[in-house]
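What follows is a set of notes on a single structure, which appears directly below.
Apart from one protein chain that is not included, each protein chain of the complex appears where it belongs.
Residue numbering begins at 1 within each chain, and the chains themselves are lettered A, B, C and D in the order written.
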Amino acid sequence: MGKREFTIHVGPQHPALKEPENFVFKVDGEYVVDVEPRIGYNHRGIEKAMENRTYIQNLYIVERVCGICSNSHQTCYTQNVEELLGMEIPERAKYIRVLLAELERIHSHLLWLGVAAHEIGFDTLFYYIWRDREVVMDMLEEISGNRVNYAMPTIGGVRRDIAADKIPKYLKMLDVLEERTKFYKNICATEKTVLARADGVGFLSKEDAIRLNAVGPNLRASGVASDIRADSPYLVYDEIPWNVISYDSGDVFANVLVRVDETFESVNICRYCLEHLPDGPIRTIFSPLGKVPEGEAVSLVEAPRGELIHYIQSRGTDKPYRYKIRAPTLGNIPALCEKLRGGYIADIPIVLAGIDPCFSCTDRMVFVDEDRDKRWEMNGEQLRRYGVEWYK
Amino acid sequence: MAMAKELLKNAREKPCTLLYPFEKTAPPEGLRGKHVFVGEKCIGCGLCARVCPAFAIELLGGRGPKMSGMKVYLGRCLFCQQCEEVCPTGAIKLTTDYELAVLKQEDMVLVFERKPPEAKQPKKE
Amino acid sequence: MDIVTWARTRSPWLIHFNAGACNACDIEVVAAITPRFDLERFGALLKGSPRHADVMVVTGSVSRQVRERLKRIYEQMPEPKFVVAVGACAISGGVFQQCYNVMEGVDKVIPVDAYIPGCSPKPEAILDGVVKLLKSAGY
Amino acid sequence: MEDHKRLIGEFTEFLGAENVMESKVPRERRVFVTIKTDKLRDAVKYLKDHEGLTHITTITGIDSGDEIEVLYHLAKKDLSLGLRVMAPMEEPVVDSIVDIFNGAGLYEREVHDILGVAFEGHPDMKRLILPDEWPEGVHPLLKKWTLNKIRETIDGKEW
Partner (left out) sequence: MIPPVLSSLIQVFIFPGFIFILSYAMFCEWVSRKFVARLQNRVGPLYTGWEGILQPLADSIKLLAKEDITPKAADKFVFALMPVAVFALPLTAIFLIPIQSLTNLWGYSPIVSFEGDLIIVLFLLSVIILSIFLAGWSSANRFGIIGATRAALQMLAYEIPLGIAMIGPAIFARSLSIGKIVEWQAQSMHNFLSAPNLMAIPVALLLAVGFIICTVCLLAELELRPFDSPEAETEIVHGWQVEYSGKKLGLLRLGHDVKLVLASALLTSLFLGGPIGPWPIPPVVWFLLKTAVCVLILSNASALFARLRIDQMLGGSWRYLAPLSILYIMAVQIIAGLM
């Protein structure tokens, strides 16, 4: 087949999607033979920048590693700094952080579901889901003052309180979300054209998922019930009743189910937080120009897309000595490549989207003719670009 | 079938589209938008410029009593509200004005004047 | 007003380019086409191919890796064409100013016709920017 | 905590006390150990096969002055273990563990990009995150490459 294989670069440019990546596919007819990722289009040098900024400034740069998991990154960062400071944050702040984290998960999962629908060409479903996602966006905007970069966690607690008189309204909004999510679960499970595109597509076995160190919903869709919130509880996840979701079939359909069911869990966690919000202050004071004692710490958070790790090393100044971030999507790339091998070209977008909408930049491709060793541009080769997690 | 039913339902209902910019809804309270500055309150400590993560605040004339005003570069600002949070006197604040689009870079710079407290004058933007 | 200007300002087809954004601006741009905000009211459609587009919506701080692509895509768009920079990153580099891998602003690479500050701007703010751009073009 | 101490004890015994330079348990579910660089592969294999640390979260590289620390974050359900080795600044070389942890390939490439650490035995040490036209030898996370110096080198201008 050697001669008939040609290489496609799939780069990103998706309105609905975001992170840029470039994958080189070797394809044979309509099948994918091999995949090789090239990331870094989005590499901005965040880790270096963090070494040059104060702890308070870093709060906002870390939030912008990613606009979708922004709250997870901030939570992870503040936990690290608080551990080095030996600071215990108020209970109420912990509940508010959990609430934000779960609202973010709902927004992210719905976003993902919409993008997945768009990828299989189901724009109507995409529009419905994004319309209903506005409910959670409104809630986040009202709580934090911005729709995506909430800037809520700060070193020592959270920056804004939840007004008691708004709680009944929020609870009602959660009911709406729950009901709509039920509807979408039903659609995904019954619509023939959706099933045809998701069922059995992008399979990843449990063994491979573990071997390739997959994380997050992607791992749970392959039958491994692993979730940082349960395995290594932070904030108050050990006080709140909730379940880890996992499905065994390892395909895109399982990914859908895991995310939908997690949305239900998140709605319940949010309800619990709103109903059991302890009284008290929301933050302890950290001076905006403060220094952090020497030491190192690792902080783990379950972001919507899976395990997020931050590592900090401080040398006692007002700036971190080294800050390391690894966002979940990077961890999923080896597993993703495995999922793509042997599939159809037409399934590339949905499988890519399946691990995370972080990049569904799949619609732009550059073709490379390996026989003649020449690269020609597609129309587009506009391809773009981006890179990802790398945000940093 | 569920999908077909939903389509029917939506065909009967009014679209949920907001007719922005022809009909505007009030932004939620607490939205983080454009800055205001109260020149009489500012003590020129420069904290706001120091903590700003996006280097969006520039003190004119240096810190302390020399400070004659400030520039805020909206094109850099993250609307994080950290400046408001650190300001010891509440001289700088964010409003809920979010319609900031412009056609030229220069239009994104807010220039504020600082009035020493004795000469009380209305704030300027 | 002549008919061509009329047609042009009523039919701004967009192409969205992520030049190293944090995703937040991107999802807000996408949100602007969803039912709540529905950019199609203005005749705007989101297109995948630069050949079809009139307005390029750029988000993100323009990392070195995408600089050339950004230029190439811009060149592929047929005249007349417009560029809208969405978010602090695309305007000035925003929080990523002074990072070693960013260009600090789209206008360092290609000409920009409208700026939408914010981090990230609300979908309404994006609509506001698009409308201001159309007005300046003779809407 | 007890379990973490037991793990460190057995691990030290396996590797030999002279090869384990430091170990600490800063809090529940966190362990850091520093070992001799040439024992890396033995240590990783042992931890994976005997302690069930089957997940590699990431690899962090740190420029700590005269040496480069390479910190492997291995994990299992309730433990995140930082396994640290040191590589000399002049010629940083560490053994690759891609054959033990298949998922480590990208992380090793990343550390190579940003700090210039060579991973011996990595099948495909290509550039991962830096731009194609990035100059060879500029490893941005080395402390000697300050932001200004990087800018000067790649753009010929300063801030």
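Remarks
We adopt the following convention: contacts are C-beta pairs under 8 Å (C-beta built on N, C-alpha and C of every residue); 3 or more make two chains touch, one makes a residue touch a chain.
Predicted, not measured: the structure shown is a model, and the values here were computed from it.
Counting contacts over the entire complex, the absent chain touches A, B, C. Which of A:V148, A:I162 or A:V194 touches the hidden chain is settled by the complete complex: it is A:V194.
Remark: the residues of subunit C touching the chain excluded from display are 3-4, 6-8, 10-11, 34-35, 38, 40-43, 47-49, 51-52, 54, 76, 78-80.
For subunit B, the residues touching the chain absent from view are 3-4, 7, 10-11, 13, 15-17. For subunit A, the residues in touch with the chain missing from this view are 8, 14, 30, 117-125, 127-128, 131, 191, 193-194, 196-197, 344-349, 360, 362-365, 367, 376, 378-380.
Keep in mind that, in the parts below, only the chains that are shown with their structure count from here on.
The chain with its C-alpha centre at the largest distance from the centre of subunit A is B.
The mean-CA centres of subunit A and subunit C are about 24 angstrom from one another, to the nearest whole unit. Separating the centre of subunit B from that of subunit C, both taken as means of CA atoms, is a distance of 22 Å.
Rounded to whole angstrom, the centroid-to-centroid distance between subunit C and subunit D, based on C-alpha atoms, equals 40 Å. For subunit A, the set of residues that touch two or more other chains comprises 40, 43, 45, 48-49, 52, 60-61, 64, 128, 131, 141, 146, 149, 387.
Shown for subunit C are the residues that touch two or more other chains, namely 35-36, 63, 65, 94-95, 98-101, 119, 122. On subunit A, the positions that touch subunit D within their shared complex are 37-40, 43, 45, 47-49, 52, 83, 210-214, 226, 231-232, 295-298, 300, 307, 309, 311, 313, 321-322, 324, 326, 330-331, 333-335, 387, 390. Put simply, subunit B touches subunit A in their complex at residues 1-3, 6-7, 10, 16, 28-32, 47, 50-54, 78-82, 85-86. Those residues of subunit C whose C-beta lies close enough to touch subunit D in the complex are 63-65, 98-101.
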